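This structure is in structure tokens; I'll ask about it shortly.
Note that one protein chain of the assembly has been removed; the remaining protein chains are unaltered in position.
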Amino acid sequence: METIALITSFVLILIGLYGILSQKNILKMIVGFSLFDTGLHVLIVTVGYIRGGTAPILDQVTGTSNVSDKIVDPIPQALVLTAIVIGLGVTALMLAYALKMYQEKQSLDIRDFKELKW
Amino acid sequence: MDFISPINVVAVSLGAAFFMGLLGKKAQTVSYILLLGALLFNTIVSGQWLYGLATNIIDAQQVYTAGFRPPFSINLLMGLDEAVITTLVNIVGLLGAIYMASGLHKKGSGSQVVYLVLIMSLNVIVLSRDLFNIFVFLEVGSIATAGLIIMQKGINAVSAGFKYMLATGIIASIMLIGVIFIYRFTGTLNLDFVMQSHPVLKQGALISSFLILMAILLELKPFPANGWALDVYESAHPGISAMLSSAVATANLFVLYKFTGMAGESLMYYISLIGLVTFVGSNLLGINQTNARRMLGYSSIGQIGLLVAIIGLVPHSNANFKLIFIGILTGHYFAKAGLFWIAGIVKAQNIKEWSVLRNRPVLLFLFLTFVLALTGFPPFPSFWGKWQLVMGLSQQGQIAAVIAILVGSFFEVVYLLRWAGYSIKLEPGKLPEVKLSQFIPVILFGLGIYATGYFVSQATNFGDTINYIPLVVVAILLVVDFLPAYIKNSLSILATGWFAYLLIPGQDTLKLVFTVIFLVGGILTLIPGFHVKGKRAGFYPSAMLMFGGLALLIEAENMLQFFFAWEIMTLGSYFLIIRGKESMVHAFSYMLFSVGGAYLILLGFGMVSVGNTGLSLNLLSQIKFYPVLAMALLAVGFMTKTASLGLHIWLPGAHGEAESDVSPMVSAILLKAGVFGLVLLMLAAGGEYNNYQGLFYTLGWIGALTALVGNLGAVFQEDAKRLLAYSSIGQLGYILFAFSIMSQLGWLTGFTYTINHFMFKAILFLSVGGIVMRLGTHNMYEMGGLIKKMPFSFIAVLIGIITLAGIPPLSGFSGKWLFYNAVIMKGWYFQGAIIFFAGTIAFLYCFKLIYSIFLGQLKDNHRNVKELPFWYLLPQYILILGIMVFSAKPDLILKPLGTALAAAFPSNPLIWEGTKALSQLGYWDATTIMIVIGTMFVILLIWLMLMSRKAQNVKQFNIVYAGERPERPELTHVSHNIYAGYNKALGFLVAPGITGFWNYATNLVESIGNFTRRIYSGNGQSYAIHLVSYIVVVFIIYISSI
Amino acid sequence: MIRNFFIILIIAGLAGVFVSLFWEFGASDTLTPLATHYANNGAAEVGAPNLVTSIVVTYRGLDTLGEVTILFLVAAIISFFLKVEKKGQKMAPPRVSSEIILTASKLLVPVVLVLGIYVFVNGHLTPGGGFQGGAIIATAFVLLLMANPRFELNHRIIAAVESVSGMAFVLVGVLGILLAGGFLDNKILPLGHFGKLFSAGAIPIIYSLVGLKVGSELSNILSNFQDVQKDEL
Amino acid sequence: MEFTVSKILWTLLGLFIVLNWGLIMGGTMRKIVARVGKRYGIPIYQPYIDLVKNYSVRSQITHGVMFYLGPVFRLSGGVGIFLFLPLIFGSDHWSNFSFSGDLILILYFQFFGMLGMALGAGEGGHPYSAIGVSRGLSQFTTIEVPMTLAVISLAVQYNTLSISEIVAAQQGGLANWTMVTNPFATVAAMLSLLGAFGHSPFDLVKAPNEIPIGPPTEYHATYLGVLRTNAAILHVVEAALFMNLFFGGATNWFELILKTFLIYFWSVFVGVVFPRFRIEQSVQWFLKIPLILGIIAIIVVL
Partner (left out) sequence: MNLLILITLSVIMLVMAVTAVVHKKLTVAVLATGVVSLMASVMYLLMAAPDVAMTEAAIGSGLSTIIFFYVLNKIRKAK
């Protein structure tokens, strides 16, 4: 199971990266970033996955003792929460940039923003 | 003393930030004050810890969040290292906020919040010991930065910001992958626990730590995956660029340092490689920049690369690691922030417009301070850092790294000093109004860099042996720069005299010669300064920097002192030379050669220190590591100063275009510093019986060819001062040749030439310089007939050229006689013949000089020219007296010199029978010759006077002239290109082949830079591609090596 | 073309990095020691059944603070970045939303808001918490905007909620230093009865604050984009 | 050695002899050249007449101090070389003041007169003086190179720079002369002698004088007298120097007169045969054959 998830996450990351590196449209690049992020999140969750584990919430099923044998790793889940929110922040800011760039130049082509070089 | 827990930095900053969000747009002033308050608080906290930890009042302390010990919760560590770094970050944060007062004000609380959060996040990444926590706050920092970039209006900042976000987005993701896999493979996120589990040993953990380190390295903008950073530096508000360059980079470097524990030795090697490539590459590309802020960006990236390299190169256990790191870091930190801030004041983007700084001398001074600090001149921290770095690396045997560092530094010097030159020399425009809030941080950083420099010097090995008195003198002169010139001139003469008084008594004979040349010469060449009216701003600090450096050079007992003195002297002379009207370019090329030479010396010293303990100059006699190469490096280093063949092209311009009284200083005195270095070196090589015969043989040939080319070059000059400058090249060629003979007679020759050149070149340059000053032209063909207007100068020049040409009975002949004996005894016949040929060529230019200026036809526009001022004549006549004494009684100097040399050069000494000197080959009695020639001359003069009757003085044009009568002196004064025939026959020897070589080399470097920088196409996506490919390439190289 | 080829090449390279990580990965059946500690002692130490919440709010509370800060930053940046000087330009004629949306929004918004609050208040007991709750609150806000594009959000109120909750978050954190073991320690309040709403010390408070803060920040961000919507270029 | 009165008197006597021999030799040479050119030529005593005439011209002008001093420098140069040169081997009386310096002193003292003359002519303000001087100096620098190589070769060969000792080493017959023992050095030096005497083909230096202007016209009357005096002395002394270095020196006045005559004649002889070189030609010429000979001379003694 984790193998598939892992492969999916890696491939998602690579597809996202391909989007970032190959698409000329700034919004498409940001879409690439979103995919990249999603892939990352899947990856992190996968890292914390334990075969046959339950959600890391203590309830009747898990009890409160020897919990460690029953649940999946909560730490990556905690991390991924943070990562998702950060990802949203970054995406929002990038989109704001995209909007501003469009306002400045009426273009979303990354190649049109080459005033600074060398 | 209560220490405030560093976590309060987070609490207070965020609390203030959130509160500022509440304030909204109306209460900008309140929120700005709040911002300053929070930043001040941060500064106090970190400063307090710095103080406590540095004075051992308190130990390093862990801060546990949430009440759990690591690895269960996130912890912060406040140790001395962290305290230093956070203090640096917070100080620049506070001052930056003051600097950007108006900008932050205008943009409202939003930008202030972002600013505050940025500083807070930097504190956290420095302190935190948790990998994921560091990731989060790195992200906070990147987003804050992305927000601050767009404080600046316009498309440039927006597109730069987007490129920045693209890059940091990818970097952060890579880091996150690394972090999550580190957790997977080590089971913890706490840095200390990660390191305990030795990630190096497991392939997966190793790759994860590789990714983390790559991410942080990419944050540090490695060449060439750094186009995004350059755009930011260029387009962001200068205050923000300053912040990025000093605060953010400092914090990130520290993170890299923290993380290196995860990496194995092999990865450290790649870190150092990445750093070095960045340092060299970035500075190479910097050469082509004309936009000041972009150039600073290149320089920033280069410096950060150097620091990365240091982290990778120097073992962290090495006692000096921290000193090196802090030295170079603070040099960069203060200077780069200061320069970016000044960039904001100046506003002009093009480096050629920076001359506006001249409207504000204090600002110009600070600007130069920062530029020099970046280039690693003393007394700035980076000097000590670089010194220690080179020494340390050499001792590790990392000579290749040292060379890379020196090459990179050299490139940096090229563009920084060109910039400095522009701002000193070009015509200033109007400086925008300077706000006090902008000015204060710059001044504080200016003071800070001096203070840090002193502090670092005291921590450097042997740094406490440095004598700062000359620099204090310079500082005093800087402070009193508003006084009229004659007061400062007197002060300078007094100070030089005082140095002489301190140094001369008890000085050993060989050094005494140089002491007298440097300091007594200094006094003599300062005397003409009394002629100058007005303030002569900046002249005296520069002059005393040079003379102070020379005094320190004499005093130097260890290599550090020597190098310190060498750099100080170079710096002073640069500022002196660049004062000339047309000398910007020439001072620049002088400086490039000097710095190049200094780096060779540094490398040489580094090699000397390998396998030896201590830094004593005596170690030169026991070089263990490639002794011949080390010797050769040092020798070539010194030869850049003596302008030996191949390294001479800077001299004619530099000496020729300098001010009238500066030319004698740099020509008669400064060149001898190189000779002094050579003398020390050759003595240490073991004197007569040394193991470097091949090296000295080569030097001998170089000396001979230098003499030939220098003198030949002088023959074809039309510019009087350049003629003398070329002559200096030739004379220094003789000196190099003579010392290379490595026998007692050779050395006596060398010393005689040195003393003579000092005297006659000072006389000639003073006279000619004075005449140029009086007439306002350098061109000899525009002069003529001045003997009637300036008889005293004529006599001085006549004596000067007789000495120069070596015509008996004056002291120049002593040199020639000794020279012949030395050469024949050594068996260097062909070199000797070349030198002799060069000597006869000297007649050509001597005649041209004196004839074109003083004889022939007086020009109409010079009919009212007056004799040189008294202050110019006085030192000349003192020196003439010196020549006369040395001519009549050479034994006064040569006898003790011979005794002093006997230890190193025991065989075939010069034997004195009274005033008669005997060598194995011949004999020579200077006193008798003087008497014979003098008597004969007088008798013959009387004979002529008896025979001739009432010689009648006739008018200028009363000459026999076939057929027609000359009407204009210009038509009758033959001077321009009078050696046309000679040029036809031998001119090919002075075809500018060497200049061509250097031009070619410069063009090559520039075009490589120009070609390479095209990778920075401006396309943000390409930059992202660079980033990813960088990771992949380094990964492939790395993985294939393990 | 060459460029695309090159991109594929380096992506393949990166895939190589991943493959090498993949080989090392191997499935795991046991928790890491750290996770084991959380699993076995989390209840006792923090008192929250939802271990993810314990970790997010307490053990790694500093991360959460940073994360909240990021949203705060983004909101602040976007607000001054996208701000367009209004030069008395004409407003676009209001677009009349459909009846369905209007009705739905009137109906849904309170429900969604309550849901959001429920999610973050119960964050320590059930799945969900501050972020999720905050996001849900922001969704309610989106509904409002959809229903009425000219809906003027009171920025002052949002800003006030954002700031006050943020300051309160920091304050609770500092109280942790003063009253308990360290910054953001939840034990400033008694851990209470395990599994109850008012238990796990300050976690419910902190997570609620986070929820409010995230909600207001996201709303702020959205409204900033919305403001741009209204201003014609 | 001391400056005793008798020493000074002997030296003055020597100078008188050299001056007279120089004048006569000059006259003789001109006569010979005229005869070769199928002219009758001047009487041999013509130089005396010239000298007396010059010294007794009444009117005289000057262009300034240096102009005035020029001839003094020039004559000092000639007399100085005489003073520092040992004339007759083995004779204490005729060794003059050679105890004060060796061969190097003489080589460099040549410049003294040249410099003075150049400066004096320079102050005359006549453009052709400067041209002449510049040509002379140009040519001179290259003349000196083979000469130097020859001198170095000699110094190495005899391991001394003292002229007396060089002469001493050549005593004992023709086979010991440098001319035989070191022919390359001798030829190199003899070639450079041609330039030093400034006869054709190396007389471009004097070319501007041929049209009646230039130094000899500016320098008239007593000045010219002084210059002529110097020329007479210098020709003998220079020839004597070569005699000492290469042709076994002289043990008596007769030998000296004979050898100096022959050496001087050599330069005149070549001058009659070859046409004049342009200045760059002569510079290049001296840097070819004589230079190579000089180098060979050194290689030979290595």
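For reference, chains read A, B, C and D in written order, and residue numbers begin at 1 within each chain.
The rule is short, and it goes like this: a contact is a pair of C-beta atoms (placed from the backbone, for glycine too) under 8 Å apart; a residue touches a chain by one contact, two chains touch by 3 or more.
The shown structure was predicted, so the numbers you read here are calculated from the model rather than taken from an experiment.
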So there's a chain missing from this view; which of the remaining chains does it actually touch?
A, C
Among the options C:Leu34, C:Ala138, C:Leu189 or C:Ala202, the absent chain makes contact with C:Ala138
By the contact definition given up top, give the residues of subunit C that touch the hidden chain.
50, 52-53, 119, 127-129, 131-132, 135-136, 138-139, 142, 218, 221-222, 225-226, 228-229, 232-233
Since one chain isn't shown, list which residues of subunit A touch it in the complete complex.
1, 4-5, 7-8, 11-12, 15-16, 18-19, 22-23, 25, 27-28, 30-32, 34-35, 37-38, 41-42, 45-46, 48-49, 53-57, 71-72, 77, 80-81, 84-85, 87-88, 91-92, 95, 98-99, 102-103, 106, 108
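Operating definition for what follows: only the chains that are shown with their structure count from here on.
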Centre-to-centre distance between subunit B and subunit A (centres being mean Cα positions), rounded to whole Å
50
Find the geometric centre of each of subunit A and subunit C from their Cα atoms only, then give the gap between the two centres in Å, rounded to an integer.
15
Multi-chain contact sites of subunit D, meaning residues that touch two or more partners:
none
Could you tell me which residues belong to subunit A and also touch two or more other chains?
13, 17, 21, 75, 79, 82, 86, 89-90, 93, 97, 100
Touching pairs among all chains present in the structure:
A-B, A-C, B-C, B-D
Subunit B to subunit A touching residues, read off their complex:
132, 136, 139, 143, 146-147, 150, 155-156, 158-163, 165-166, 169-170, 172-173, 176-177, 179-181, 183-184, 189, 227, 230-231, 234-235, 288, 294, 1013-1014, 1016-1021, 1024-1025, 1028
Residues of subunit C defined as touching subunit B within the complex:
3, 6-7, 10-11, 13-14, 16-17, 20-21, 24-25, 32-34, 37-38, 45, 58-63, 65-67, 69-70, 72-74, 76-77, 79-81, 156, 159-160, 162-164, 166-167, 169-171, 173-174, 176-177, 180-187
Subunit B - residues contacting subunit D, complex:
785, 787-788, 791, 794, 798, 801-802, 805-808, 813, 816-817, 820-821, 823-824, 827, 829-830, 832-833, 836-837, 840-841, 843-844, 846-848, 850-851, 854-857, 916, 920-925, 928-929, 931-933, 936-937, 940-941, 943-944, 947-954, 956-962, 972-975, 978-979, 981-982, 984-986
